[in-house]
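Heads up, one of the protein chains got dropped from this complex, but the rest are sitting where they should.
Read from first to last, the chains carry the letters A and B; within each, the first residue is number 1.
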Amino acid sequence: MSRVNVVISSLITLLPLTAVLFLLREAVGTDVWSLVQDETWRASLAVTLYVTLVSTFLSLVIGTICARMVYVNGRTWLSFWLNWPLFVPHIASAYLFYLLFSGGFPGFGLIASNERHHLVVILTYVWKEVPFVFLMMLGSYAQLNRGYRDMAKTLQLSPWQQFSVAEWPFLIKPLLDSFWILVAFISFAYEVPALLGVTFPKLLGVLAYDRLTTGLFLNESEAYAVALIWALILFAGVLLSYALTAKRRRRIERGVRR
Amino acid sequence: MIRIVKRCAWLTALLMLAACGTERAELAPTFEQAAEEAAQTTVNFYLWGGDDGINRYLDEFVAPRLEAAYDIELNRVPMDTAEFVRQVSLDKRAERANGTIDLMWINGDNFRNAAEADLLREDILDAIPNAALLNETAQATDAGIPTEGLEVAWGNVQFVLHYDADKVKNPPETFDQLRRWTEENPGRFTYPEVTDFTGNAFIRHLLYAEYGDAMRDMDTIPDEFWDELAAWSPNLWKRGETYPKSLAQLDQLYASGEVWMTMGFNERRAEAEVNAGVFPDGTRALVLDHSISSTHFLAIPFNAPNPNGAVVVIEELLSPEAQLMKQSDTYWGDGTSLDVEKLDQTDREAFLALDEGVTYPDPIELAERQIADYGPDVIDLVREGWPRVAR
Partner (left out) sequence: MKRILFLIVLLLPFIGLFSSMPAPLVFDEAVANTIVHVFVLAGLNVWLALGTAWWLLFTESRWRPFVEWFLFLPLFVPALASTFGMYVALVRFGLVGTQFGVLTVLLAVTLPYSIRIAYNAMYVIGRPLFEQALFLPPVRRVQFVLVPLLTETVRTIALMSTVVVLGQFVLVQLIGAGLVPTVTTRLYHVYAGNDVSLALQNTWLLVLIPALLYGGIGYLMRIWMKVMKGRLR
């Protein structure tokens, strides 16, 4: 039975991948050099990198810490509460944060939505992604061999050393997975930054969608080109990072240290 | 196992075949025949859905009348104009002869784009009896472009600002004074981004204040204009670091009292909002040096699956009763596209007798300051040049 599933899954997967080929066709004829020099796109890239990397990094760190607290320190109440943000779709959580920070509630003058530091955008993403990372990392901790930790403790290593020797090597792969999933998701999304972002600079997804749907048909190929180039950059990043860590990961998967 | 896969493949192939309609639907030669063919069908009407009054006008007033008179179901689909124009253009590229959109609400640069890409059905005017009642000036051009029978005028409005008289004690009378007013009241005024229909029109008003009709012959907008505009932004809402993405967002800021002015095409649009308690009671109209008048239109895409139904809906929307209800403050307050002189006496008197609203501007003053729009090329120039202001 499972072979049928694989066939159907592959067919379904084909759809977004052929869509990328279509992007290639549409992007033909874009003057890439003028794109690179266009300040609007450059500013957009900068702010996208900033928002994406900060929210991804924070989510990974906090999510991992939470998973560790549950697994190592036995704080199981966390896993119940951390489910809550999972129930909220991104578009709804953007609206909830908008209600909180757009001035409806007094006392939140410190940070407000729609400002150039994009703090509320980052906050929304961190709130949404920490539980996701938590789930991914909880799985990894569950399969982690307790023996390594006990050994590290017996050897009286410092807590930090315990972590870096007995846990960190096993977390590389799931962290890498989560990292790229989050980066791909956050860096080209529309709904959250469209509601909580600012007019300039816009995040890549918002700018591309705006260019595609407002009037000026001339800009069309440009937006496709940006989508394509961004997808390729992510893709290269994925390949590179997995290639660089391949050796270490394989050694761990075999469970042998040579 | 393999049998299952095969069966799946068959099923998919069948589905695809069944779904591929390649016949283009044709328009009946007379209105009576069109109405006959359209009975018991659905018409997909695509239009901007950001105004509650407009939506309710169509759902609560127009749709039941169509149902009763022609046995047609009206399916109102809310979508941004540029978005559904893009959809039709993607259809065109994919050679999709039988699309999804029957009727759309369109004007200005979106009309130009659609007309240039051959997205609209031609010569629909002949099929619509009520088109004879249209105001000929309004029907002739759309923001300076000849309509050439590709679209039918639906309404006619002018651009005004609205302000809260309880907060703004001495309202500005010119665009220059408006600027000085924002210096005295920083953070209390803003306008939508220029990708928005209304925001772009606001900038065109500023252009007219600066260059007048000379702008019509200019190929670019001078840098000084943008520099001046950029120098203005620190006095706007959020110090000009961000602008509302749409008119709906500006209205939201106005309703909550965060800004004290809003704006928009349609001089009567605030009345229903005040009556519903959304806008503050002190809302009044503000006509500055000049006001662009704008006609908006109905068009049928080239691949409309139900063009006959669309024709019937247009006929109904152009009927004096529907136009009268549209102009009254019950739902929308949108000015009629009909020539009142062409109507019979009772209808004419009904239009003239429409109540004066407290938020309506002085009609004589508004008529005196009316100017024609610059047209889509300037809309594009504004879109290209404005981003440096928001920077």
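We take it that a contact is a pair of C-beta atoms (placed from the backbone, for glycine too) under 8 Å apart; a residue touches a chain by one contact, two chains touch by 3 or more.
The structure presented is a predicted model; accordingly, all values stated were derived computationally and were not measured.
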{"item": "Chain not shown, its touching partners among those shown", "value": "A, B"}
{"item": "Which of A:Leu35, A:Leu119, A:Ile172 or A:Leu234 contacts the chain that the document leaves out", "value": "A:Leu234"}
{"item": "Touch criterion as defined above, residue of B:Gln87, B:Thr190 or B:Asn308 at the omitted chain", "value": "B:Gln87"}
{"item": "Of B:Asn44, B:Thr81, B:Ser233 or B:Thr359, the residue in touch with the unshown chain", "value": "B:Asn44"}
{"item": "Chain not shown, touching residues in chain A", "value": "1-6, 8-10, 12-13, 15-23, 26, 77, 81-93, 95-100, 104-105, 127, 135-136, 139-140, 142-143, 174, 177, 180-181, 184-185, 187-191, 195, 205, 208-209, 212, 224, 227-228, 230-231, 234-235, 238"}
{"item": "Residues from chain B at the interface with the omitted partner, ascending", "value": "15-16, 19-21, 44, 46, 49-50, 52, 75, 77-79, 83-84, 87, 90-91, 93-94, 96, 100-101, 245-246, 248-249, 251-252, 255, 273, 278"}
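In the analysis below, only the chains that are shown with their structure count from here on.
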{"item": "Chain centre separation (chain A, chain B; CA means) in Å", "value": "39"}
{"item": "Residues of chain B that touch chain A when the two form their complex", "value": "1, 4-5, 8, 80, 82-83, 86, 89, 109-110, 113, 117, 193, 195, 238, 241-243, 245, 256, 258, 379-380, 383-384, 387, 390-391"}
{"item": "Chain A residues touching chain B - in the complex, by the definition given at the top", "value": "3-4, 7-8, 39-40, 43, 103, 114-116, 194, 197-200, 210, 212-217"}
